[in-house]
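Note that this complex is displayed minus one protein chain, with the remaining chains in position.
As written, the chain order gives the labels A and B, with residue 1 at the start of each chain.
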Amino acid sequence: MESPEALRDRLLARFPGVSVELVPNGSPSGQVSLRISPAGLREVARFLRDDAALALDQCSNVTGLDSPDREVVETVKESQPGAPGGPPVVIERKQTRIEPGHLEVVYHLYSVARRHGPVILRARTGNRTDAVTLPSLTPVWRSCEFQEREVFDLYGVVFEGHPDLRRILMWDAFAGHPMRKDYVEPDDYEWEPTPHGEVLAKARRHYPSAAAPGAVQPSP
Amino acid sequence: MMLPDPAATGLARVRKIEGAALGLRTPAFAPEEGAGDLLEVSLGPHHPSTHGVFRMDVVLDGERIVRLKPVFGYLHRNHEKLGEGTSYLGSMPYTDRLDYLNSMTNNWAYALAVEKLAGIPVTERAEYVRVILAELSRLLNHTCLAGFLMQDCGCSGTPLMYAFREREKILDLFESLSGSRMMCNFQRFGGCRVDPSAEWLAATRTLVDGYGAFLDEFEALLSGNEIVMARTQGVGRLPAALAVNAGVTGPMLRASGVGHDLRKVDGYGVYPRFNFRVPIGRDGDVYDRYMVRMLEMRESISILDQALRGLPGGPILDPKAKQRGLRPKAGEAYGRIEGPKGEIGFFLGSDGTGNPTRYRVRAPSFVNLTILEDLCLGHSVADTVIILGSIDIVLGEVDR
Partner (left out) sequence: MLGKGLLQGLAVTAKNLVGSYHDPARYVTQEYPEVQPKLPEAYRNFPFLVSETADDPMGTLRCVACQICEKECPPQCIYIEKSKDKKPDATGKAQIYPAVFAIDTAVCMSCQICVEVCPFDAIKMDQEFAIAATDRFGGLLLNREQLAKPNAYYHQIHPTEAAEVDERLAAERRAAEEKARLAAAAKAAAPKPAVPAAAAAAAPGAARPAPAGSTAPAASAPVDSVPPPAPRPPSP
């Protein structure tokens, strides 16, 4: 099987409008991936499946990833006019900005016919709030059907072109996307007293009596 | 009894799946719009034949399935998020509870993924012991499945109890080695937790030598049985192209005629050293799936025999390999093995800290369920139960 660099070059040549970047992998596993721009994702996927040399006929795994918004503190140098007739003064100012996060979907592709793989594709959404749509690869590989539904359910990525996009593991009326890093779990469920402080502290918000009902005091 | 409103729920039209172009046998009939007289039934989640808390919303025309939607998530325990909050060592006991019938192979898949992520080599003795335990798990799983499949066919428990009687012997072996029958928590990064003693190996040898006789008796009861053949042959045919495209792996894929076994394709561990065949089916029906599993058990016995004979000495776990406080370099790894149900893989992402930043389980039962509807269309409810049984799902994996 060709190397990821050769594959990237072949894809760039074949699909001129589509961005294909090689994403390095710091671990010893050496599994590098190709990040494809969402607009060209389905075309590239179909090409990879039907290509005679690669014949990636099986999409083995679809994973969702969440990169939350990050606060970035930058030092900005500003030049301001100094005393009249004097040189301009350079002031350094610390500026905080929010680097917007994104959601990402990773596809692990293997070839059953040629017995090689994996070729790993990635696609990023614009942000985590309103631009969360990615093209679905279910029309290309049927195995993405349930797995993309799971990414939709747990991460909130909307797959355009999916035949039946609805929640799969959580119930239909559930609100929120549990696997996101900023998901706050509801804490008003029926709680059990444990010696650990966090559960007790959360429960006290809902049971404000001095000792929570049925609370077990740790024995001396 | 309220009949569903076809216009509101779209139940009267059978949804054509794109897989039709791949050779799927079209259902026996497709009712026209507004035909009426369709019954929507929920099979499960409290149901003895759904192999766990699993629900199928079926729409019936008499006894024939017109539409089937699997609904699960009743056993969702947020395993993946728990993994993000637990250390690498601490996640090992949780992997026992994924496919709770085969904890040894789940442990191995996870250990393999972590070893790939952190670049930890495995000792040779541990590789052999892992193969022994994985093949014992395969025997466990296929025996259990054959019993349950026959139970679904209506054998009222006799083959099931024979299967479980043999299973108990393997579970006793696991108990004396790891301390627990099912939740073994046995593999570690770079090896195994406990070195099997000579007595344990002797007991395993006795079991392996006697297992062939049990399989002979079991097959004498079932494989040539006319009722079993009438019920399972020709039911739930899965074409090979659809199987590959739908990500089906394991005995279900091989029963459809595709020779894809990760023990041969990836050659992980020390499998390339063993001589074994991979049984392949022809029609991809329920009978083929059952027979592929019976033949795989025979091959497992052969692998076990070779592994027990060739087991080298040496350490079972490299004392320098870090278990507690493992902090792999930032990066990602996907590690997979041929579990008894199919390809079980773990995708781990590390950011250099002690907890993974992404912990994903690629469960074979979850992906194998994609084509459940395709297989069941046009069949009766009784066949649906058998088809589900032959897919071999366990809800711990499906829902995580």
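In this text, contacts are C-beta pairs under 8 Å (C-beta built on N, C-alpha and C of every residue); 3 or more make two chains touch, one makes a residue touch a chain.
Since the structure is predicted, the reported quantities are computational estimates derived from the model, not experimental observations.
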Q.
One chain isn't shown here. Among B:L177, B:V248 or B:I301, which residue touches it?
A. B:L177
Q: Can you work out which residue in B:Y128, B:F148 or B:Y162 touches the chain that's missing from view?
A: B:Y162
Q | Residue, one of B:V58, B:A163, B:C192 or B:L222, that touches the chain absent here | A | B:L222
Q: With the missing chain put back, which residues of chain B would touch it? List them for me.
A: 86-87, 89-94, 96, 158, 162, 165, 168, 172, 175-180, 183, 185, 193-194, 217, 220-229, 323-324
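Quick note on the criterion: only the chains that are shown with their structure count from here on.
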**Q.** Centroid distance [mean C-alpha coordinates] between chain B and chain A, Å
**A.** 28
Q: Provide the residue numbers of chain B that touch chain A in the complex, in ascending order.
A: 15, 17-19, 72-73, 76, 78, 80-81, 116-119, 242, 244-249, 258, 260, 265, 328-336, 343, 345, 347, 349-350, 358, 360, 362, 366-367, 369-371, 399-400
Q) Inside the complex, what are the residues of chain A that reach chain B? A) 25-29, 31, 33, 57-61, 63, 65, 106, 108, 112-113, 115, 118, 120, 139, 141-147, 150, 154, 163, 167-171, 178-179
